[in-house]
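Moving on, here comes subunit A:
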Amino acid sequence: MNQTVFAPWDDPAEKPLIRFENVTKRFGEFVAIDDLTLDIFEKEFFALLGPSGCGKTTMMRMLAGFETPTEGRIELAGQDIAPVPPNKRAVNMMFQSYALFPHLSVYENIAFGLRRGDMPKNDIDDRVGEMLKLTRLEKFARRKPHQISGGQRQRVALARSLAKAPKLLLLDEPLGALDAKLRQATQFELMDIQEKTGTTFVIVTHDQEEAMTVASRVAVMDEGRVMQVATPERIYEAPSSVYVADFIGDVNIVGGSTKPAGAGQYHVHWAEGQAPFMAASDRAFSDGQACHLAVRPEKIAISAERPSDAENAVQGTVLDIAYLGNLSTYHVELPGGQIIKAQTANTQRISRRSFTWEDPVWVSWTATAGVLLEQ
Partner candidate 1 sequence: MNRLSWFNVTSLTLGFAFLYLPMVILVIYSFNESKLVTVWAGFSTKWYGELLQNEAFLDAAWVTVKVAVLSSTLATVLGTMAAYVLVRGGRFLGRTVFSGMIYAPLVMPEVITGLSLLLLFIGIGLDRGVLTIVLAHTTFSMCYVSVVVSSRLMTFDRSLEEAALDLGCSSFMAFRLVTLPIIAPAVISGWLLAFTLSLDDLVIASFTAGPSATTLPIKIFSAVRLGVSPEINALSTIMIGIVTVGVISASLISKRNSLRQQRDEQAAARTA
Partner candidate 2 sequence: MQRFALIAVPYAWLLALFLVPFVIVFKISLSDIALAIPPYTPTLDEGFGPFFAALDFENFAFLASDDLYWKAYISSLRIALISTILTLLVGYPIAYAMARAPEEWRPTLMMLVILPFWTSFLIRVYAWMGILSQEGFLNQFLLWTGLISAPLTILNTTTAVYIGIIYTYVPFMILPIFSALDRLDGSLIEAAEDLGCSRFQAFWLVTIPLSKNGIVAGSFLVFIPALGEFVIPSLLGGSGTLMIGKVLWEEFFNNRDWPVASAVAVILLLILIIPIILFQRNQQRQAEADA
């Protein structure tokens, strides 16, 4: 029944297209990549996500061949790629600056890679035509890069890097230079093209929304290490660490200690003299173990009265209200100073809004709404 679901990473028999094996990269004293192991599968749309300086660009440049690992091994389709120079790799890259050749037309930019091989002239022409069609650039073939808009340049860069039909396409912040509106439209276009061509895409981005939208799996990176690799849903709903939970989206983190309370259920003691929170967890915690409870703001309800059926409910006062149009975020201060963010959808006009500053309110959530984390 799972045949339509694309999840080669769950299949132990599947061979990865790319394998990083204990790869370390040092620049002098600086460790850019720290003993990293990672598999990427064919036809995946894989996102490397992290703040600047986390090593994601270094990983991409190692795949393209512009850097070599200090230690460890990178395999492409089972072959060690270390001795293969960039111009001999079946890997192409779309550069952050697009790196379009300013002295060549759009057509010549796309044909550039094809002309380096021994492809006959007619085939080159056909292939470039195909690429122009795919990226809807037919009208601009004769123009120079400075004669087209930013969005069109982005598509030229994509067409150029796809023209040679690489096994693997690397995209370095492909949408970074576009404005917010265009970026959203382009995200869907990218996914569409990836699906049509069946190419494996590896995208580097610092924009979590972009990574979540386009990717089949996301690797969250920090300081040269991979913190978690999972599908966007798992990254968001089941982060493996406080770092990941905090990096992706908005989250409430409450520190405390656990006390087992039946199968997969735990009490979280979070403040002296307060009733413990209830939390469900697949991961086992021992009695008195330090933990963090992570709850997304949209999973927290806010009400004037204590909800009768809530597994976790606690009273506080409204400290701040951030009105975001479609949503409002309430900052509620609990006894002891802990602040909880609760988000509600604004389905009614603002004049009917029920709470204001200093109002005493109840915040509540279910036992399965939060995630228990060790660190």
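A word on the picks: all candidates are chains of the complex that A comes from, given by their letters.
Just so it is clear, contacts are C-beta pairs under 8 Å (C-beta built on N, C-alpha and C of every residue); 3 or more make two chains touch, one makes a residue touch a chain; residues count from 1.
Computed from a predicted structure; not experimentally measured.
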{"item": "Complex member in contact with subunit A (any copy), out of 1 or 2", "value": "1"}
{"item": "Candidate 1 partner contacts - residues on subunit A that touch it in the complex", "value": "64-66, 85-88, 91-93, 95-97, 99, 101-103, 112-113, 116-117, 144, 146-152, 160-161, 164"}
